[in-house]
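A single protein chain has been omitted from the complex, and every remaining protein chain is retained in its original position.
Moving on, here comes chain A:
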């Protein structure tokens, strides 16, 4: 007992290496922010960050819209964290496939699950499998060069698109489709993939209808993203008057953030100018089926009314014709390994001593980078408290053990230097197109450039 107390005290105050091993699963913003904070809370701890893909940064690389390059500045901070001598990046390792949670628990004093929420919620209505019914998540993965989504089929030789959902993901899809393609090509710093740019150049989409189950007060998108829609050249934003006309009477009673957003929507609804392309916001509708034989031809909608904050479906229904539909009604986390303490109802992982969760896997898939940072910092604080109380004192082998597992399985991993090599190639390829980078979308190619087989 006394010895364990002493060894804990030694660990706590040794500056460089203290034998405290943390394994983080997922190299997105939550994982990196957690690592950054852990280095402060437990100086001298060794942090290993595992990533399923060969490359780091998760949604910052594959989710953030290519026309929002400023948001990606957080990569500089993450890179600084990764350059710390006590932080190791191990890319191309998948939890539940290459390694198990049991193995991680065996190796690390603290396991931090940061693998996000990458499954999109389905509408679960008839016709959802028709061609040109597209997951917004996959569409975003496609234009952002996510290897798994690079081959999805989208036919943009159509005029009317429907997007089901009224969050920022829905607005990202709408904005990318309605932005004049030249703006995505020149003068900006987008790293949108060349192949998607080619497809977008051929796009004939002239009208987008954004459908929500509830009303204008319940939209999930944030004001910055909505203001961008209003500024799109050649696009007019349209509301259905009867759905928004009375709203000005209650604006002054709303709390400030909502007040400014609703005011902006109301002001936009009062404008009458008509431009080439149309961005339509339709409230109080629930899709009940998708119509068509092979390809989508329309979407059957039920009219809702609000009871309090809840949408209630009425008997009234009608068909809205469209030639492509995107579903964007949220994400869900998966249980990556049967041992993950997964709450099936909320699809999140609660905190426990030794196994922690951060980011969307912890909070559910909502919020901006600030909320993820906040969540990750809090989890790191909790780990720090458990460490201080001596709850995580066992001697653990850390990467020494996992590296053997990976070696036995013959898995090619990518370390930080490997990522730097991939990064260099991407940046060089980008120069040709006047872009900050041209992403490599093939995993084998990434591994050829950045992979290592040496596990020591």
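Keep in mind that, in the parts below, a residue touches a chain if its C-beta (ideal position, glycine included) is under 8 Å from a C-beta of that chain, and two chains touch if they have at least 3 such contacts; residues count from 1.
Simple rule for what comes next: contacts and distances are computed from a predicted model.
Visitor: Which one, "Cyclin-dependent kinase E-1", "Adrenodoxin-like isoform X1", "Ribosome biogenesis protein ERB1" or "DNA-directed RNA polymerase II subunit", is the UniProt name for the chain you do not see?
Guide: Of the names offered in "Cyclin-dependent kinase E-1", "Adrenodoxin-like isoform X1", "Ribosome biogenesis protein ERB1" or "DNA-directed RNA polymerase II subunit", the one UniProt assigns to the missing chain is "Adrenodoxin-like isoform X1".
Visitor: If I consider the whole complex, including the chain that's not displayed, which of A:199, A:289, A:378 or A:393 touches that chain?
Guide: Reading the full complex, the residue touching the unseen chain is A:378.
Visitor: Where the complex has a chain not shown, which of A:122, A:204, A:224 or A:275 is the residue touching it?
Guide: A:224
Visitor: Considering the whole complex, which of A:369, A:391 or A:425 touches the chain not shown?
Guide: A:369
Visitor: Among A:256, A:344 or A:432, which residue is in contact with the omitted chain in the full complex?
Guide: Of the candidates A:256, A:344 or A:432, A:256 is in touch with the missing chain.
Visitor: From the list A:74, A:247, A:284 or A:361, which touches the chain that is not on show?
Guide: Only one listed residue reaches the unshown chain, and that is A:74.
Visitor: State which residues belonging to chain A touch the missing partner chain.
Guide: So the residues of chain A touching the unseen chain are 33, 36-37, 40, 68, 70-71, 73-74, 76-77, 222-224, 227, 256-257, 260-261, 368-371, 373-375, 377-378, 381.
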